[in-house]
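One chain of protein is taken out of this complex; the other chains stay put.
Our next item is subunit A:
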């Protein structure tokens, strides 16, 4: 009985002392937003293409697909057309990009071209329709997102445009690039 009482009194002390001296491990703790870095790109010349990282997420890579204007020349800086960018996307990651582990989920195109379709009357405002030479209905989610994101960022700088894919087997609903996140305060 007495021993029990002593043990009861000694418990909190022991517990506190055993609570650990020194620095202990922690779980993963979230601390603030990501680092917003500068992206080395020549505005208008570089286009963003979206490929798959090894762990499954999509990541943008930039390609100099536009025409660079030269001082004193009749050429003016012109961004690459959406058709050209999507065609480049279908051709897969470059050697360097493959070296970094990037892959594509899109099937290889053997024939056919990519066309930006004229807006249908009564269609959704602020949306674009893209004709691709593949079956779009059975495309994997990653592949669809690759097409949607690439098209959206090539059409508008902030990628906020909605994109519809028209393929050999029909058309998809309008979708947005789900990769973009709200920008931080900085």
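By definition in this document, contacts are C-beta pairs under 8 Å (C-beta built on N, C-alpha and C of every residue); 3 or more make two chains touch, one makes a residue touch a chain; residues count from 1.
FYI, contacts and distances are computed from a predicted model.
Asker: Which name from "Cytochrome c553", "Carbon-monoxide dehydrogenase small subunit", "histidine kinase" or "Carbohydrate ABC transporter permease" does UniProt give the chain that's left off?
Answerer: The UniProt record for the chain left out of view names it "histidine kinase".
Asker: Determine which one of A:53, A:117 or A:140 touches the chain that has been left out.
Answerer: In the complete complex, the chain left out is touched by residue A:53.
Asker: Across the whole complex, list the residues on subunit A that are touched by the chain not included here.
Answerer: 6, 9-10, 12-13, 16-17, 19, 21-40, 48, 53-55, 57-62, 94, 96-97, 99-102, 153, 156-160, 179-184, 186
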